[in-house]
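Written out below as C-alpha cells is the structure these notes cover.
All protein chains but one are shown at their positions in the complex.
Up next, chain A:
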Amino acid sequence: MNGQPRLALGPVLYYWSKEELLAFYERIVDTPVEIVYIGETVCSKRNLMRGDDWLALAGRLARAGKEVVLCSLALLEAESELKRLRRFCANGDYLVEANDMGAVQLLKGHPFVAGHSVNIYNERTLGLLARLGLKRWVMPVELGGETLAEMQRGRPEGVETEVFAYGRLPLAYSARCFTARAHNLPKDDCQYRCLDYPDGLTLSAQDDTRFLALNGIQTQSAHTYSLLSELERMRELGVDVVRISPQANHTERVIGIFDRCLRGELAARDGEAQLEPLMPVGACNGYWHGAAGMEGRARDAALSLA
C-alpha cells in the first residue's frame, strides 16, 4: 500500500574543484535521482563555489527536472557563516535543509528539511518541528530500523521521512581540522588540503584496520554505510526518500543499482555484490541493526538473532 521511496542525492561532503563538481552534477542530471541536495555542509573555508554559483547550479538542476534542496552548514560558529545562511534561507525558490538549530530558527514558519545532524530522536521532537514547518526529516544516522518503525508510527501528518542509505557515515564535527592536522598545518592556514582527498583521508588503527575517514572538520566512517538490502523493509515502514551520499567515483553506478533494486529489476543480493567493489574501503550496516555502526551484518544473520 505504501508508495515507492524516491531516490535523493545528498550534498557532496568533500571539497572538489569547481570544474569537477559541476561536471559531476552534469552527469547526475541523467540519473534517476529525483531530489538533489546541494551546498557546502562541512567547512565555510571551502569557497570555490560561491553563493551565486550554488544558486546557478540549483537553477540548472531544477530546469532538468530535479527537486533541489539547498543545504546549510552543520557547524555554525562565525557571524559570516550566519550571514551566508540567512541569504540561503531567504532564497524564495528552493527548500532548505537545516543542519543546525540555528538554521531551524531562521527557517521556522516556512517549509524546511531537517538534515541528519539535527537531533531528532523521538516523535515529540518531530511533532514540535512539524508545527514549525518541517516537511521532511533525515533520520540521525546512529538510529536503526527498530527506532525508525517507532518513529513512523508517531509521525505527524505531512512530514516525509528520509533515510541515509549509502555513503561514508558522518560521525562527528569539530573546531579542529584533522586534514590540516595530518599535514601539520593550522586550520587558519590549511592550504585547502581537502582538495587532495575527494573521498576523505582514511585513518587506520595501528594494526592497519581501516577505521575512519578525515574530511576536514568532519570525521566519517572509513566503511561505506549501505542499506541496499533493507530497501524492502524501508518500503514497508513507509520511508519516503532514500539518500545516497556522493563519492568521488561511481556515484552514478551506485544510483543505478539502488534504482534497479527499487524497481525490482535487480535482487538485493546481486546489487550488494555489485556495490561492494565501488566503495573506497568496504561496507557496514551495524547502526540499522541497533549494533556498533562499523559492523557489517548479513540480513539473514540479523534476523536469526532477533
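We adopt the following convention: contacts are C-beta pairs under 8 Å (C-beta built on N, C-alpha and C of every residue); 3 or more make two chains touch, one makes a residue touch a chain; residues count from 1.
Everything that follows uses one rule, which is that contacts and distances are computed from a predicted model.
As stated in its UniProt record, the chain not included in the shown complex is "Ubiquinone biosynthesis protein UbiU", which appears among "aminomethyltransferase", "Ubiquinone biosynthesis protein UbiU", "Branched-chain amino acid ABC transporter permease" or "NADPH-dependent 2,4-dienoyl-CoA reductase, sulfur reductase". Touching the missing chain, out of A:E142, A:E160 or A:D259, is residue A:E142.
The chain omitted from view is touched by exactly one of A:L48, A:A64 or A:L171, namely A:L171.
When you scan A:G158, A:P186 or A:G264 for touch with the missing chain, the hit is A:P186.
Here the missing chain is touched by one residue of A:L95, A:L201 or A:L237, and it is A:L201.
One chain of the complex is left out; on chain A, the residues touching it are 74-79, 81-82, 100-106, 108, 117, 119-125, 128-129, 140-143, 147, 150-151, 153-154, 169, 171-178, 181-182, 186-188, 201-209, 211-212, 214, 219, 221, 286-287, 290-294.
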